[in-house]
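Only a single protein chain was left out; the remaining protein chains are all shown in position.
After this line comes subunit A, so read on.
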Amino acid sequence: MKGLSVSKAVTALMLAGLVLLPLYSSLSGNIFILTLFTRIVILALAAASLNLIMGFGGMMSFGHAAYLGIGGYAVGMLAQEGVGSGFVQFPVALAASAIYALVIGALSLRTRGVYFIMITLAFAQMAYYVASGLARYGGDDGLTVYKRSDFSGLINLSNRTQFYYLCLACLFGVIFLIWRIVNSRFGLVVQGLRSNEQRMQAIGFPAKRYQLVCFVISGTMCGLAGALLANNTDFVSPAVMYWTRSGDLMVMVILGGMGTLFGPVMGAVVYLLLEEFLSQITEYWALIMGPLLLLIVLFGRGGIMGLLGRIGRG
């Protein structure tokens, strides 16, 4: 019981920190930290969506960054074509991600294990090359988003604080949804399939149908992260879909704790802060980061959340 409370306490502390961050930023005049954390929150959202299929569903997707690109390009391309309204851009971003997930999922879920990892990776790389070929939208160089999504006065995305809170609200909203989903009938079936697919088939559940729906929900959520990310950087390029970015998302999930509600958020915060500060100390930061991640994965089974749980138990 005490183990639960330690990880809960740390989680609560982290969430409170995220909520109060703009206050600290304005009091200390440190604008940089707000920009940094906006990015962290958006990628935490992406990691949380990946965790839904990877942690809870047991589907090791190695192509999740594709949705960051799809959501981002939806915003960027519409903005370029003169459609600046967020009420159009965001639904289109989500719908495009959902459709991509539906097609990719239907094909990928025919396979299992390593093949599933490879095929999701292959599709994401295809998306990367397609984006690189979009000459009208910047091709390799990417596409500048000159104007952030316009929500007609409801919320101003160019205001740093307002934008940060929008991202944070999206993150909390998505985590709330995931929480409901994993405890619902649907969620239990998906987790059952992760645990023992043969058994689930034998008691009457067609595996693929449930996994595909889960895959689409996850992809749609990540598309939201993509739309926010394009607004955050005022830019979208094929690089956001590159396989290393998919790898980053996987690392965040594993680092924080697969199959836990707040693990991916924890993972994103720790991973991106480490990256930020280590890269300030030395340009060889990856040399420190690598072994550090290795240690956590080797000795902290269940990631940071698992580690905290064990500290609590003593």
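In the analysis below, a residue touches a chain if its C-beta (ideal position, glycine included) is under 8 Å from a C-beta of that chain, and two chains touch if they have at least 3 such contacts; residues count from 1.
Going forward, contacts and distances are computed from a predicted model.
Selecting from "Glutamyl-tRNA(Gln) amidotransferase subunit A", "Cytochrome c oxidase assembly protein CtaG", "ABC transporter ATP-binding protein" or "GMC family oxidoreductase", the unshown chain of this assembly corresponds to "ABC transporter ATP-binding protein" (UniProt protein name).
Residue-wise, the contact with the chain that is not shown comes from A:206, picked out of A:173, A:206 or A:290. Within the whole complex, the absent chain has one touching residue among A:28, A:152 or A:198, and that is A:198.
Within the complete assembly, A:184 is the residue of A:5, A:158 or A:184 that touches the hidden chain. Contacts to the hidden chain, counted on subunit A, fall at residues 180-181, 183-189, 191-192, 195-196, 198-206, 210, 213.
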